[in-house]
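The other protein chains are all here in position, but one chain of the complex has been omitted.
And then chain A:
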Amino acid sequence: MSQRTERRGGIHVDQSDLLCKNGCGYYGNAAWQALCSKCWREEYQKVRHKQIQDDWALAAKLQREEEAAYASSHGSQTQPPPQSSNPQPGHASLGPFSKFEEKKTNEKTRKVTTVKKFFSPSSRSAPKKETQEGKTPSPSLSRRASFDTDQVSKDFMDFLKNLQKPGREIHKQCRAFIVTMSSKKVQDLGADELSECVQDFYQNLSDRLLGHFKGSSESVEQVMDQVEKYIMTRLYKSVFCPETSDDEKKDLATQNRIRALHWVNIEMLCLSFDEEIPEVSENVVKAITDVIEMDSKRVPRDKLSCITRCSKHIFSAIRITKKEPASADDFLPALIYIVLKANPPRLQSNIQYITRFCNPSRLMSGEDGYYFTNLCCAAAFIEKLDAQSLNLSPEEFERYMSGQASPRSSDGVWSSAPPPDPINPVLAQLNTNLEALSGLSTRQEALMEAAQSLQAELLSWPQSVQHEVTGIVKKYPLEVPPRQIPAIDNNDDVDNDNLPPPLTPQVFAG
């Protein structure tokens, strides 16, 4: 990070580079291909005129081909003549670029789209762009972005309406800039060149605005905020984490690094957080949410405000814990902790994106800039973090990093010492769970004991019952009426007489 900026610091800009390419003596502008406004207009008119004629010829040709191809299969679908695909003038003012995207989505096939493209207003304002396929951002990307961008352009137009004449001028400039930017092949340009283009545009525009508003920097800033929002929403897809940079690789590295450092706790960072206090842990959670949310924003300034919100939550947490305003000595470790806990998606890409495309006045000196700088510091610290920076011995650090040990396993040592601060809410929760479990197990044991005694009781019960019964039997011996027995015996005898004689063993010969 720092290296990159230092490099930036030394860039030479020759006076002659700023002048119009045509040599008319006026200052040129990168957005106008280094021409001055007058030369650009002439050039642009010329090329545009030629382009329109070319387009017509080509479109007519394609139209014939298309009709031939589709006549059989899509008999009912008649292609509107090319002329009618020109947008209504009313729409032209409402960001024709988005209209053009919409149209694309409505089309059934890519081929048909190409025909229309030649007649969409964007092709007229970007003469060199549409003649070749593949220079525009892929349609799927534009389609997804289309809704947001439409909303943003509407807001932007509403904002500019209040400015009247300069508003129109600003809009024209922005559109021209977006078109030049999208006509440039992102693959060919390095991320730094893209950044230069955008920064130059900001610079040029804000200088002009400063002249217009007679030096009222507040109004300029207001307009510049809107301009940034409009431009960056549109360019986001093509310039965020560009393929030419190694941002993505760095993102992955950082993400893995943070994952490997999951064991870092508050004590190691010498942090003044007391997460026992519910308000503190609430603020910590909010801070984590905010820093994660950063990735979902498109405009650099919105990303910055996520960081600012995150920082404010951290400050609240420190303030509640320490009961005094947080200094940088408290803040930076806390932010590092939050970043480690949050593992924000695409952290490096986001940092790079903000550095490259944010309006510099905000980044350099404002409060947002300060928090952003701290986030950069946190990211740099995490990248270079070693045993020493956590007050650990190298062996300990190695063991934690390799996952052989975790600082929590030494919990037992701490708990014998003065009551340890719970490391984090999860661990605190774990501890209460463990307590609950041990409580449960003692109750279980008690239950088992009771059950066993019950069993023993049950086993001895029949005995006692028998004992009782025999006791009672002895006490009241059973008197059997003697009369009945002989009667039965007599009966038996009678029956016996009627029976055949019992078999007697007989010996057979042999």
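By definition in this document, a contact is a pair of C-beta atoms (placed from the backbone, for glycine too) under 8 Å apart; a residue touches a chain by one contact, two chains touch by 3 or more; residues count from 1.
Please note the rule applied: contacts and distances are computed from a predicted model.
> So one subunit is absent here. Using its UniProt record, which name fits best from "Aladin seven-bladed propeller domain-containing protein", "Proteasome alpha-type subunits domain-containing protein", "Ras-related protein Rab-21" or "Small ribosomal subunit protein mS23"?
UniProt lists the chain left out of the view as "Ras-related protein Rab-21".
> Please pick, from A:189, A:376, A:405 or A:430, the residue that touches the omitted chain in the full complex.
Answering carefully, the residue with contact to the hidden chain is A:376.
> Have a look at A:44, A:159, A:273 or A:315 and name the one touching the chain we're not showing.
A:315
> Considering the complete complex, identify which of A:324, A:449 or A:468 is in touch with the unshown chain.
A:324
> For chain A, which residues touch the unseen chain?
Output for chain A: 1-2, 5-6, 8-13, 199, 203, 206-207, 210-211, 214-217, 270, 312, 315-316, 318-319, 323-329, 331-333, 360-361, 363-367, 370-371, 373, 376-377, 380-381, 384, 388-389.
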